[in-house]
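Complex shown without one protein chain; remaining protein chains in place.
And now, chain A:
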Amino acid sequence: MALLKSLAARKDDLSSPANQLEFLSNGVFKKGKLPLFKDKIAQTNHFPLKPKKLEILQLNLGYMCNQVCSHCHVDAGPDRKEIMTKETMLQCLEVIRTTGAHTLDLTGGAPEMNPNFRWFVEEASKAGIKDFIVRSNLTIILANKKYHDLPEFFKKHKVHVVSSLPFYKRDKTDKQRGDGVFDKSIKALQMLNAVGYSQEGTGLKLDLVYNPSGAFLPTDQNLLENDFKVALKEDFNIDFNNLFAITNLPISRFLEYLIASENYEDYMYALVDAYNPTAVENVMCTNTISISWDGWLYDCDFNQMLELKVASKVKHISQYNEDLLNDRDIIISQHCYGCTAGAGSSCQGSVA
């Protein structure tokens, strides 16, 4: 079921990252029924977890969103006012111009709702980054007339669009993301195809993100991609490039759902059971830096939402120094099991 308000607006106990982290260290983990993530990765000599070469800069332009999805790890929604300012964007641009990373990844909330979004994309696209991703929730394109030309805008700046579509059928999509979301998403995908996305010879890439609509793990990414391709083509004549299967991490609103539906313990057992040491080597934090709307630096978007700033002398974009940052230990907790289950999970899908 889609929600009406964020945890923050409801002043729910779980809106506090400290409470979430405490919850994730109690219960089955405190009783020793399940191993702490730290102990689990230590068995294969992966503790402390260290970064490899930096490849991706992920910028969160703000937590405001036109949707209030029930699984959202950002706790995003129309009631969230945290938005990146132009000043912070200028600091980010400096970093983008000098970084060794080959990918720039803009996320949110709905990044398009940031009033300086277009200006920022124009400026950033001049920096010569190889892969420039915008994570779009699709419905934003139809949410207001002022967003209708986003497909053209993305095309103009050769943006690589990554969009979430939880399923290729209406009921599961709408249950997770809200009534009408499926039809709007389909329309938006058709608009993106119409300007050339995922069409031969255009070089314009459109990828989809699948995440399970409930307390279960995603199956094999290639099988899912195939199912999505066949269904979307047959039913709606939609093309896309790749599908990323992402595991829902037990934080924020998904954690709220797991607790309320009494699925929390089973879900944690499933994650720990599916632990894959190969996935640990490639978890997202090993090649990504996540930057929050207010310029703080994190190991990943999940740690950002848990307010776990990087364990480095450099903690803010204003002090940015890639060499120093790359020397840090990554901060981990039990939510990390979501990245290492099965084929692993990251913003680019499976990792193992």
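Quick note on the criterion: contacts are C-beta pairs under 8 Å (C-beta built on N, C-alpha and C of every residue); 3 or more make two chains touch, one makes a residue touch a chain; residues count from 1.
Quick note on the criterion: contacts and distances are computed from a predicted model.
Chemist: Name the absent chain as its UniProt record does, using one of the following: "STAS domain-containing protein", "Cell division ATP-binding protein FtsE", "Arsenosugar biosynthesis-associated peroxidase-like protein" or "Branched-chain amino acid ABC transporter permease".
Modeler: Of the names offered in "STAS domain-containing protein", "Cell division ATP-binding protein FtsE", "Arsenosugar biosynthesis-associated peroxidase-like protein" or "Branched-chain amino acid ABC transporter permease", the one UniProt assigns to the missing chain is "Arsenosugar biosynthesis-associated peroxidase-like protein".
Chemist: Which of these, A:Pro212, A:Gly295 or A:Gly349, touches the one chain of the complex that we don't see?
Modeler: Candidates A:Pro212, A:Gly295 or A:Gly349; residue touching the omitted chain: A:Pro212.
Chemist: Taking the full complex into account, find the residue in A:Leu223, A:Ala260, A:Ala311 or A:Leu324 that is in contact with the omitted chain.
Modeler: Residue touching the absent chain, from the options given: A:Leu223.
Chemist: On chain A, what residues meet the omitted chain?
Modeler: Within chain A, the residues touching the omitted chain are 167, 169, 212, 214, 216-219, 223-224, 227, 266, 269, 273.
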